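Here you go, one structure.
Removed from the display is one protein chain of the complex; every other protein chain stays in position.
Per-chain residue numbering starts at 1, and chain names A, B, C, D and E are given in the order in which the chains are listed.
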Amino acid sequence: MTSNLPSVWLHELTWEEVASYLRTRDTILVPFGTTEQHGPAGPLGLDGYVAIALAEDAARKAGVLTAPPLWYGDSSHHLGFPGTISLRTETLMQVVYDVVRSLARHGFRRILLINGHKWTNLAALTSAARNIREFELPGVWTAVADPMYLARGIASAIKHANEHHAGELEVSHVLYKFPHTIRTGRLSDAACDFDRLLGPFGTSDLFAVGGRDTIDQPWTSSEQRSAAPTGQFSSNRAATAETGKQYHEYMVERLVEFLAWWQSHDELSTPASAKAPRREGEELP
Amino acid sequence: MTSNLPSVWLHELTWEEVASYLRTRDTILVPFGTTEQHGPAGPLGLDGYVAIALAEDAARKAGVLTAPPLWYGDSSHHLGFPGTISLRTETLMQVVYDVVRSLARHGFRRILLINGHKWTNLAALTSAARNIREFELPGVWTAVADPMYLARGIASAIKHANEHHAGELEVSHVLYKFPHTIRTGRLSDAACDFDRLLGPFGTSDLFAVGGRDTIDQPWTSSEQRSAAPTGQFSSNRAATAETGKQYHEYMVERLVEFLAWWQSHDELSTPASAKAPRREGEELP
Amino acid sequence: MTSNLPSVWLHELTWEEVASYLRTRDTILVPFGTTEQHGPAGPLGLDGYVAIALAEDAARKAGVLTAPPLWYGDSSHHLGFPGTISLRTETLMQVVYDVVRSLARHGFRRILLINGHKWTNLAALTSAARNIREFELPGVWTAVADPMYLARGIASAIKHANEHHAGELEVSHVLYKFPHTIRTGRLSDAACDFDRLLGPFGTSDLFAVGGRDTIDQPWTSSEQRSAAPTGQFSSNRAATAETGKQYHEYMVERLVEFLAWWQSHDELSTPASAKAPRREGEELP
Amino acid sequence: MTSNLPSVWLHELTWEEVASYLRTRDTILVPFGTTEQHGPAGPLGLDGYVAIALAEDAARKAGVLTAPPLWYGDSSHHLGFPGTISLRTETLMQVVYDVVRSLARHGFRRILLINGHKWTNLAALTSAARNIREFELPGVWTAVADPMYLARGIASAIKHANEHHAGELEVSHVLYKFPHTIRTGRLSDAACDFDRLLGPFGTSDLFAVGGRDTIDQPWTSSEQRSAAPTGQFSSNRAATAETGKQYHEYMVERLVEFLAWWQSHDELSTPASAKAPRREGEELP
Amino acid sequence: MTSNLPSVWLHELTWEEVASYLRTRDTILVPFGTTEQHGPAGPLGLDGYVAIALAEDAARKAGVLTAPPLWYGDSSHHLGFPGTISLRTETLMQVVYDVVRSLARHGFRRILLINGHKWTNLAALTSAARNIREFELPGVWTAVADPMYLARGIASAIKHANEHHAGELEVSHVLYKFPHTIRTGRLSDAACDFDRLLGPFGTSDLFAVGGRDTIDQPWTSSEQRSAAPTGQFSSNRAATAETGKQYHEYMVERLVEFLAWWQSHDELSTPASAKAPRREGEELP
Partner (left out) sequence: MTSNLPSVWLHELTWEEVASYLRTRDTILVPFGTTEQHGPAGPLGLDGYVAIALAEDAARKAGVLTAPPLWYGDSSHHLGFPGTISLRTETLMQVVYDVVRSLARHGFRRILLINGHKWTNLAALTSAARNIREFELPGVWTAVADPMYLARGIASAIKHANEHHAGELEVSHVLYKFPHTIRTGRLSDAACDFDRLLGPFGTSDLFAVGGRDTIDQPWTSSEQRSAAPTGQFSSNRAATAETGKQYHEYMVERLVEFLAWWQSHDELSTPASAKAPRREGEELP
């Protein structure tokens, strides 16, 4: 339990408070956002707000800590819109390696990356989370959660349109948790015509199930600006704080469920040496 | 049309034959495999055979060229099994950058990466295919095809079990096209117990649709060897060449369809300079 | 002026609001913090809070924007204390390159990095800020501000001890702006005995002027933990919000003064091409 | 002996078959080719065919395994001709490191790289083969074989002209083993005038012995295209399958001889720990 | 004592002589220079001469060895002047890592980098000297000395002007030790007008103490050439060999003092394993 700590946020704690937490716990969340355009109604930091909201509430409910957010992600295809700041895939991977290495030094053994960005961050996050375990830290477990996979069980039931970048669900989510950042007067039906752009092998709904046979066709930031002049890929007109609340609570519940399972679970085989308790401050080999 | 060329394989042609092709065409396929264990029945090169089979037949039917295959991919989680050879994610990304850069020099403008490996290659392939366009070659189009997404429309109809690594569909596929590489006497029901290993947030079928809320939990090669001691993740007992034929032909048809659409299509906006025809041998800026 | 925008923080704005800002302005601040131990009284995020406080208030007073903060920095020597998360120098340089490149795409031409961390971040920040100009973006101006250099004119007048890591001034600063993060009951006289550790060539006051002949002797995280078991390098017992207010206001005033001078100034010679106005969204060469 | 295995090619075997091989053997070959122009008569994949032919036949005769071929190499100076695909030197080095690391994990201790490309691949292959031993895997032996050095004892006796890129010997070699890839109607005397191009310090015969004092003068792909408009550097008019057979068999015999010596030999001092038998699947330190 | 060795320069010794030194000593100096313009009177190699002079005389007096000099440094902002050769920051860091790793292999445990360049080399040298200890070689001590910090105690007393690039002190230094490289007829009062260029937050004296609140504003090589058309930043008209002698002897004395302290000192805590004597030639872990 973190109930005796003044905050779930690592950066609000002193090192002694973290040391105290590590005497009984070994789990931490790390929220990953972006700074990328989210259309006329959504703030550039939308993905960061999503990751922060999920991390904070899941941490509180599960009694675990969360590291401070990374506001920058892999958003190169949004660079055609003013304000977007993108890390290259390679840079983001290095950041993940460094963060996991640092946390492992202190004895954190369950590190859950929470991605607010969907698609393009995932290549870096999942690769890095896998590679660091295989090549450096087999005794540390990593996992990556993302709304696109985490909310499958509720998305279709609560949304009114296909959900894509700056769509109804993610806008509702931030409208619920950080209402001052949504320009509700700018919600609209603006959307990409994916069929025209990507032909019969594109997808227009990140939560589409079963659906089409697809082939990945990456576009550049300048193509994207032509294709989606407002920056919005799917309608968010129906966005409401209430929808955001349902969506948020569903995902937080899933995360808490996962953390409970993860922390009680020791099935994956790890080398004996990795299982030995690591003392606080001890050097890694 | 490549009908006047002696082969669809670039490495079987002379440069003059390629130059002749480039006078009217600008499309090429690039097959990506791996060298990784595929259980007691499947060869280490299975993913390469998949990519080769798809690339060769799609190239023939669409009248386009295919580059020679890359037999090495991102397979680190299989390194616990003898014979697996893995490139790091970062290395594979560099290979993709170099291959695309080289092809772009000659005037290839539509480059379709065909991944035989599913999951773990995709992070490198899709990131690299996107980054090279954004940062270096906006006038070159890239795309990435993978059975996991390409065969959604048929997989459920023809398979008898959940499909995962070394499962019924991919083994059937190679049994159909390269029968000498499958040890049919070793087909079996061996499978991972994903629920036990990954809890309620794992997935046991790469073609599962809708299905569960999932969280990515990468495992190490030594955990994998414990979890799947034969190397096989799902049953392939029902594998037949006939199933492989249906699966293969469905995917080839999809690829040919995509290539037809892609080559007739000029919707994505590209900078004017990139649209200017590039003369054979001309230096890139 | 940003007076018509709802926030100085880029991530709270939409891209259209940023586009509107860029029609008349080209300046942005970027705050760099760390997640590193700051003794028994200071939070792990102290450097981030410093950078955020300076960036936010300077941005408001100068009517300019600020990018979201980077909470992770080059803190490897603090890794002996639980909770510290460090980027390698090389990773931090890549982050700076990517952030500056992204901002330059949109027409930002004056980019002021605000470092809350002092010493060890500076190698990465100043090198990267210099290299990106020389080798890629000569038409974009960068600058780096740090309390250690920015507050020379006031530090000696308001502090009661030598100022070093987790010392009176930086703790006062955060006590003034983010009081809930300081454990005032843990303020103390704990300090390193620099003379014993580093001999006659060390320095015990980051604001020392003139002072000693010095030689840089980097220590490891485990040496540091021995040398400063509480994590605090100099006394912060005298820390007060009032001292923090004076320190903060002095630095904000300096930053505003600098920004006024910088924005009115066109003295440094830049290539003619770089001076041509870049249109919003336009591709960089 | 591999006589009980269905193939010498690793990618045609299952992991269990490789495990069985590793119980008594620790040697593997790795063929490195390129995809680069070889004049009007030779296929782009010529170097790969050379490496494959040597690896396959040497493996069969010596009873050892061979990894699948790498079809891409360091061919930047051929990029002026359509179809050439080049890896940068740095990328190729990383591929070698990854391949050797992977093989070492399984207990392969003698890894012979077979280069079909001559010159420019060698910098990457020999450096990487050396570095990986020194810095990571002292207990694994690597070696690099190349026709240019391997066939010194026969080249002069069987060729009719100076031998250089796309010359009589390498074309004969592939004509013997993969006749469908040579356009015999396009064999010719086309050749570079090396003296005019490189002055008195160039070399026009890769097998020249004693010969001239030389200075390396790298040329770019566009210079090369001017200098050798057909892509051929020396006459291949006299190429015959018979010459290819002699050349091939000589080199295979040399490789088999070397492998026999190498496998019986334990002279080079290796650290005791490296000599300890590594169990299949065991983690490297 | 090195008194029985024929030279303090490592490259003038045989490996047996170095082995003999290492039986009782573990200290070495490494001089870092640059090849960068130093105005009309100073040679391009000035910084190297400074580092060589300090290293050689300090080594002699302290009875320790010095490695050969690196003549290339991080000088990108001087690239506007013919003859300047610059390493990128990242390259220089890699050189430092490699040099320290090599020396550590032999049992050198105190490695003092002597920087003749001031500012811009320091980011690479201090970062690399710190990182290599933290992440690879905790048992090896590194330190970095630079005239800018080493000569604080004498600079103001002996110079007649503000001291900056190519100024009175560094020119005097080289005039004293390598007189043939200074064009005394070209000494002059040429200087940058820093106030005009950098506004109220620049600094015009590298030895300024207390002085101004400053903000780092990196300039490009082309801006620098405009700002300082002769390449000289401050007056060197008063340069004399006598001033150089005082400056040099003061710094050598400081270095010798530091070396004496460093070698007698064992205060910083290092892991026990690192303290175990390393036998000559022994492999590092």
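In this section, a residue touches a chain if its C-beta (ideal position, glycine included) is under 8 Å from a C-beta of that chain, and two chains touch if they have at least 3 such contacts.
As the structure is a prediction and not an experimental result, all values here were calculated from the model.
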item: Chains on display which the left-out chain touches in the complete complex; value: D, E
item: Candidate in contact with the missing chain, chosen from D:150, D:191, D:206 or D:239; value: D:150
item: Contact with the hidden chain (one of E:8, E:44 or E:255); value: E:44
item: Residue among E:29, E:64, E:87 or E:191 that touches the chain left out of view; value: E:87
item: On subunit E, residues whose C-beta touches the chain left out of the figure; value: 6, 9-16, 18-19, 22, 35, 37-45, 48, 67-72, 79-88, 90-91, 94-95, 98-99, 102-103, 105-107, 180-181, 183, 186, 222, 225, 231, 280-281, 283
item: Contact set of subunit D toward the excluded chain (per top definition); value: 74, 76-77, 79, 88-90, 93, 112, 120, 122-124, 126-131, 133-135, 138, 141-146, 149-153, 196-197, 199-201, 209-223, 225-227, 254, 257-258, 261-262, 265, 267-271
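Assume only the chains that are shown with their structure count from here on.
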item: For subunit C, the least number of touch steps when starting out from subunit B; value: 2
item: Most distant chain from subunit D, judged by the mean position of its C-alpha atoms; value: C
item: Centre-to-centre distance between subunit D and subunit B (centres being mean Cα positions), rounded to whole Å; value: 27
item: Residues of subunit A engaged with two or more neighbouring chains; value: 79, 88, 90, 138, 222, 225, 271, 283
item: Touch-based graph of the chains, sorted into line, ring, star, complete or other; value: line
item: Contacting chain pairs - touch in the sense defined above; value: A-B, A-C, B-D, C-E
